[in-house]
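Only one protein chain is missing; all other protein chains are in place.
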Amino acid sequence: MTDHDHDHDPRALRAEALEAILIERGLVDPAVIDSTLDYFENDLGPMLGAQVVAKAWADPAFKRRLLDDGLGAIAELGLGGPQVDHLVVVENTPDVHNVVVCTLCSCYPWGLLGLPPAWYKSLAYRSRVVREPRNVLAEMGCELPDDIEVRVWDSSAEVRYFVLPERPNGTDGLPEDVLAEHVHRDQMIGVAR
Amino acid sequence: MTDHDHDHDPRALRAEALEAILIERGLVDPAVIDSTLDYFENDLGPMLGAQVVAKAWADPAFKRRLLDDGLGAIAELGLGGPQVDHLVVVENTPDVHNVVVCTLCSCYPWGLLGLPPAWYKSLAYRSRVVREPRNVLAEMGCELPDDIEVRVWDSSAEVRYFVLPERPNGTDGLPEDVLAEHVHRDQMIGVAR
Amino acid sequence: MDGIHDIGGMDGFGRMARDESVFHAPWERTAFALASSARMVGNTDDFRHAIERLDPAFYLGADYYGRWLGALEVRLRERDLIDSDEVDRRAGSAAARPRAIASAGLPTASPEGGPVRTIDRRPLYAVGQSVIARDLHPVGHTRLPRYVRGHHGTITRVHPAFVFPDTNAHGWGEDPQYVYAVQFAASHLWGAGDHSVSVDLFEPYLEAA
Partner (left out) sequence: MDGIHDIGGMDGFGRMARDESVFHAPWERTAFALASSARMVGNTDDFRHAIERLDPAFYLGADYYGRWLGALEVRLRERDLIDSDEVDRRAGSAAARPRAIASAGLPTASPEGGPVRTIDRRPLYAVGQSVIARDLHPVGHTRLPRYVRGHHGTITRVHPAFVFPDTNAHGWGEDPQYVYAVQFAASHLWGAGDHSVSVDLFEPYLEAA
């Protein structure tokens, strides 16, 4: 679908009408809309979470603090932000794989990962990953060996979950900023190893 | 919506396309379509159930047989037919009100009542009547006194349920065919007293 | 399956509307007639399951006979009797092609006669007995509604044995089972309500309380 088609999407017309009415009534400020979008699209994103992972890989003491008190540890890096009012970091090991979902809506640690991709919000992901996580992950390209224990975290309250992936082999001695480039968003949700 | 609009309803176009293909392939016989519709629209209907109710009101021995063995009793009247493979008749009394639903699809005793009205098949009726029957009935114009016990029957298998309403006052001595005119479909489903 | 069709007790569907129509439009009448008379291998249970397997948004968005029309097309397509591409071409329209998840198995024969069977064993349960509706989540078709699973009820009627939908819908045999009217207290099911709800449950759905 092109942008031109989108212009004629009835939902687009309804969104525009609502926007116009809200601005006229003074219920939204166009400057706030712009700054909100700028913040979410430019300031937030998986690079923040990757920074946390890289530091945890590089600094065992930070990793301990992160697993013990997620919010306190990321605050050391100046992180936190929207939808991260309380943070629990769960660690992948050779024996355990963690994966995060929100079945009731689509809660997600915006302050660490930005806004979520469509698949995370999809009805298929929300409904299925609590019931058949191995199948869902396999469909997403992540085949888990049978002997890995799978733990699914349904973020049904205001606690946000964040997966600390295993450090890849061959990354010894790399500085944090280079380590961070090895971290993908999917690993921090738990749909990749 | 007029019939003309219906002609342009995409679902109508899809139904027509499917019909044409099925006839061309010999998978349906147009004569069978016509006779099926003729049977369901002209031979079946609430007048059959009303006949059963009237006879039960007029003939206590028949009523006992009807409550004891619904299928056997209606067979005496030459009745049975589609979706009436096993029949349980439940009796309304001054203390008990019965109401029938099928939450999983919309099972209904076609052979006694014809095809069901849209509201019986509606998501609102199917979802709500098992949980809040008094509210649903009130919205349909049937306010039940608090001291009447309400029994909801969810026809989740192939048993079909049929409500025998109370005989109205002032109908003593009326012949069965006149009594039958006092019976409304809604009473035999249980959304009217 | 724990499907979209299993709506007993769900909130959100709004107030009752007194819509007395049997068919809202001629195409619904056509859909009923075609679904009732198209010749193919299969049975009522697999038809119901085809309805349940429809895409949930389609299920809720379509009216009753819209679901019948969708399930009819799905069943014919799954048996290679028609091709939905051809329906698309003929319909020449934006009418959405019905999508459905796959069945765990399709019947390969059609039944004769109705669903009542005589079986050579006695019912396990008797009128007055307390039972629990098992908390089952079968992958295929079932007639055990979610809203009674795990709840205590009382047997109020022992019905005859019937073909078992959970197997019959998939071509896994008729495996006839006794059916029981099991009465549940609304206050137990929903935490509120002074009524009872009676549900017809096949013997394998139950265990003694």
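All chains are identified by letter, namely A, B and C, in their written order; residue positions are counted from 1 within each chain.
Heads up, the rule we're going with is that a contact is a pair of C-beta atoms (placed from the backbone, for glycine too) under 8 Å apart; a residue touches a chain by one contact, two chains touch by 3 or more.
Quick caveat, the model's predicted, so the values are computed rather than measured.
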item	value
Among A:Met47, A:Leu115 or A:Leu174, the residue in touch with the chain that has been omitted	A:Leu115
Residues of chain C (touch criterion as defined above) contacting the omitted chain	1-4, 9-14, 52-57, 59-61, 99, 101, 135-137, 139, 146, 150, 190-192
Missing-chain contacts mapped onto chain A	1, 3, 6, 9-22, 25, 27-29, 32-33, 36-37, 40, 85-86, 88, 103-106, 114-119, 121-128, 130-134, 136, 139-140, 149-159
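Criterion: only the chains that are shown with their structure count from here on.
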item	value
Of all other chains, the one whose Cα centre sits farthest from chain A	B
Chain A-chain C separation of Cα centroids, rounded to whole Å	39
Whole-Å gap between the CA centroids of chain B and chain C	18
Chain centre separation (chain A, chain B; CA means) in Å	52
